[in-house]
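First the structure, in the form of structure tokens, and then the observations on it.
One chain of protein is taken out of this complex; the other chains stay put.
So, subunit A:
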Amino acid sequence: MSSKMIVLMSSDGQSFEVEEAVAIQSQTIAHMVEDDCVADGIPLANVESKILVKVIEYCKKYHVDEANPISEEDLNKWDEKFMDLEQSTIFELILAANYLNIKSLFDLTCQTVADMIKGKTPEEIRSTFNIENDFTPEEEEAVRKENQWAFE
């Protein structure tokens, strides 16, 4: 049984052929398929090829059926390896997952960043993400007082 293929085009002009069933995990793509405007391929103006490759890798892994049976435990282990990426790549992946509306990938990438924030002091969080503290000492004191309980 041959599977229907569609073509995805990255912002930097590269084309990727993907099974339709795999690609429609993206709600954005699914709607385009429904509206029948995919004949010449789908241009993804907001997604670079480097990121699109990762997105396709994710969607292929998560297209679970008889040909690709996989347990939740194995998927969790795979997620960990998959998300072992540079920060800038993670953020681009977040934006791509949001734009393509792939809920599980969006949740995974955001959870990864949340895990980088969890358990850290504000100073440590700033250091992890290179965030510049633009509060004056008085302003900072005011914020601490506002949310006193959180800083106890």
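What we mean here is this: a contact is a pair of C-beta atoms (placed from the backbone, for glycine too) under 8 Å apart; a residue touches a chain by one contact, two chains touch by 3 or more; residues count from 1.
Going forward, contacts and distances are computed from a predicted model.
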item	value
Missing subunit (named according to UniProt) among the choices "Dynein, axonemal, intermediate chain 2b", "F-box domain-containing protein", "aspartate transaminase" or "DNA replication complex GINS protein PSF2"	"F-box domain-containing protein"
Contacting the left-out chain in the complete assembly, out of A:Asp35, A:Asp84 or A:Glu152	A:Glu152
Identified contact with the non-displayed chain, of A:Val7, A:Met32, A:Val53 or A:Leu95	A:Leu95
Sole residue of A:Gln27, A:Asn68 or A:Asn133 that reaches the chain not shown, by the stated touch rule	A:Asn133
For subunit A, residues in touch with the removed chain	87-88, 91, 94-95, 98, 106, 110-111, 113-115, 117-119, 121-122, 125-126, 129-135, 139-140, 143-144, 146-152
